[in-house]
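Note that one protein chain is taken out, while the other chains of the complex remain in position.
Right after this comes subunit A.
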Amino acid sequence: MDYLFKSPVDVDIHLDNEEERSFVDIEFEQGRKDKAPVYGSDESVKGAVMIRLKDGRKLDHNGIKIEFVGCIENMYDKGNIHEFTRSVQELASPGEMRQAQMYEFEFKHVEKPYESYFGKNVKLRYFCRVTVTRKMADVIREKDLWVYRYENEPETSNLIKMDVGIDDCLHIEFEYTKNKYHLRDVIIGKIYFILVRIKVQRMEVNIIRRETIGTPPNQYSNSETVTRFQVMDGNPNRGETIPLRMFLNGYSLTPTFRDVNKKFNVRYYLSLILIDEDQRRYFKQSEITLWRRKDEQGIVA
């Protein structure tokens, strides 16, 4: 945290079993990096706060507390930080500290209703915040956590199958076997060429992430191509079928987030693109739903 004055104390937040958990590398705007331990959505958040005095001076304070906060930060509208959950625990009542102290804390089964997300213009964070209240500047320290939410196999998954084209120029039928995929799934499909009168140079399937913030009329979107798969090189003939097999594992994908706390959406699309020899692009986007599956071995998707 940025301190206005040089802090007279060192505050460290240590979470129980931190070393045994998996980590997510996170980066903040000022370039500050951290490793956030992964928690499940109903796990208790337990740990200890170490406060050490610098220069052997004593510390007068008006109370020490720790909060567990879940918030949504809108990055292009800086003032806009919405806390959707907060729990407080008092650690010490106003007094004097003459030597280093350790305070244990526990937020029992604290609810973490949404998955953590660090996006282009919006962040959803969970963190513990220790505040040492003083007459002059308060001393504040934050420790970020990362929350994953797991889901079960969806009951139904539909085929995505469409017939698209431009009259008399290009006519294709494409198919993806599912419209819902987990993060380590494989996209299986095919593209069948019914009519080809353009000079095709290549075909790609891109995965696009679209982040939408706010609600209409103040809605703001940004799109990013997460990855490109080149699936065909050269000009296909009538009646030709191109099979698709694209593995999702390894790309920076998150589950689909729909209307999180009515603040933002993160949705994914498959974009099938044909490029002709004059670099004209013909494309069709289809939305897919991504979800996070917990593997039997307990490995996180």
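Before moving on, here are some points about what is shown:
The rule we apply is simple: contacts are C-beta pairs under 8 Å (C-beta built on N, C-alpha and C of every residue); 3 or more make two chains touch, one makes a residue touch a chain; residues count from 1.
Everything below uses one rule, namely that contacts and distances are computed from a predicted model.
Between the names "Elongator complex protein 4", "NADPH oxidase 2", "AP complex subunit beta" or "Sorting nexin-3", the one given in UniProt for the chain missing from this structure view is "Sorting nexin-3".
Within the set A:8, A:47, A:70 or A:189, the residue that contacts the chain not displayed is A:189. Set against the missing chain, the residues A:156, A:218, A:237 or A:252 yield one that touches it, A:237.
For the chain missing from the display, the contacting residue among A:170, A:207 or A:288 is A:170, taking the whole complex into account.
If you put the missing chain back, the residues of subunit A touching it would be 166-170, 175, 177, 185-186, 188-190, 192, 195-199, 235, 237-241, 243, 278, 280.
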